[in-house]
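Heads up, one of the protein chains got dropped from this complex, but the rest are sitting where they should.
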């Protein structure tokens, strides 16, 4: 019944090892069909090279499995929270890609240091606050989604303009209009995280000037964008 | 006579170059069959791409070769010591994988800095004390096994919950219920070692909060684990 | 009409992913035919693995498209400025290769630290000054070319002897007698940028002695060069 959606989600998940973003099964991609009120996501702990479209799990927005014989990713409640709280999101990706995870483990925002960053992320990529022990012990995965929304809300960041986050002590989430775009942003995040790490070792205080951030983001994503074949 | 065991040990050894954990012949995997009282291990100094199941050496637990024409790995006495002292171990892997070796050379525990670590290792991964000159000059390989056990014993670390160690000035050992799981843990150790190295360059004092370590380890390995397809 | 030129430019562009210099579509190569007064360049935002010779865009030196149905790279005005201001240039490459970009983001010249650098670049590779907000907001891409020329002019650097630059906050440009040589220099720049980054972590003040820089550059590029098959 959800064959197309499941195939799309499978394809997006298979891009994660293709782009070198995952070790073993450490990552997942999902996509939402808001009209039908369903979400499709990778099954938990299944090897990428054995995954088939029928293994993809379809759930309603309360988290009830509608189609699929396997357990959905243990991170499913985080995806659900993000889809509920950020209505613009169509696809979400979670990985433990090395350099983005390093920034999450360091508990630091990933600063915008160059135009590579500005081409996709309009400003720094925030790292959430740590979850409290209570938030970890009860409803951990839901709370992971909530602290992401809290971070964007408190700082006034638009999740469409900054399509990713670092979950404190954990790893990155990225998103987009669909699962493919979320994967794309996960690749970009990993690359700019690697660049920023070494940039900081050469220059501890530099930051991208606002005009350059604005120019690059707008020439690609603004109303008068002139990048690509439009 | 030990065809299945030898094939399993060959397969595990071949995964080491597959996962990029070894240069030349710098690594070895073994597996124990405790019921039959035998151990199978890689031969010493044989190239991975020429290794066949019949090259795998089978020994009894006193280190006597039972089957096989080649010399066993020079690290065999270390494996034997670990199997004797840690009854829960079914497989052991030794590599000189780059980032784990860096921590061993630095003589430092690998700190738990993120959930990637916590998903597999419950707390810091210890680095042993240096061996004394006497311990090096006499029964070096046995003493390498003994100092690992001493490290876990003195610090009260459960080798099942922390399935790996850094041998001071040398390189890592990992283990598991069988050789495949030991390889799996060697891959994880290498990845978290790389992440921790760079995390420390961004943040010199951060450490994973206990509740998060607990949550991630337990959701994957605890009695109420809900990760994967159980 | 420009079939040979377009094929040459396609080939040069395809070398960028081959040498690991680009992620997605983040790079472009161009070549000028000064006799015919035309430039050929990669189309904007087209995937490398789908690019064909007929997708390459041919423009006159005022930037008017002569042949091709696609939009040229958004960086085309920068290429045009460089060809106009540096008459010796036959090919230009722009990438966001990781280590060269790190130096550009750090806003620092890439110092000549070894003979690998000296074999291709005669002295430090300059990083431009930041563009002013006005220069960013109006004619950004042209101004990127102008600030490169200003950098070489003010410091008295010969663009033939130093065939590359770091654009402040952005990424590198390299060039050569044709697009192939510009690609070659982009590979070298990326490698020496990676080496210099780590060299600086071991030794904060060292610089290549002038005599060694001179010797290596001249034995390869001077009048009495004796490197290679001449």
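Order of writing sets the chain letters: A, B and C. Residues in each chain are counted from 1.
Note that in this section a contact is a pair of C-beta atoms (placed from the backbone, for glycine too) under 8 Å apart; a residue touches a chain by one contact, two chains touch by 3 or more.
Bear in mind that the values here come from a model prediction, so they are computed numbers and not experimental data.
Displayed chains that the missing chain touches over the full complex: B, C (touch as defined at the top). Considering B:29, B:59, B:104 or B:165, the position touching the chain not shown turns out to be B:104 (whole complex).
Touching the missing chain, out of B:8, B:117, B:170 or B:215, is residue B:170. By the touch criterion stated above, the residues of subunit B touching the omitted chain are 23-24, 26, 43-46, 70-71, 74, 96, 98-99, 101-108, 130-131, 133, 136-137, 140, 169-171, 197, 200-201. Hidden from this view is one chain, which touches subunit C at 113-116, 119, 184, 187-188, 191, 194-196, 198-199, 201-203, 206, 208-209, 211-212, 214-215, 219, 226-230.
Note that only the chains that are shown with their structure count from here on.
The minimal number of chain-to-chain contact steps leading from subunit B to subunit C is 2.
Although subunit A and subunit C share one sequence, what matters here is the overlap of their interface residues, and that overlap falls short of half of the numbers used.
Subunit B is reached from subunit A by a rotation of 90°, derived from superposing Cα atoms (nearest 5). Centroid analysis (C-alpha atoms only) places B farthest from subunit C.
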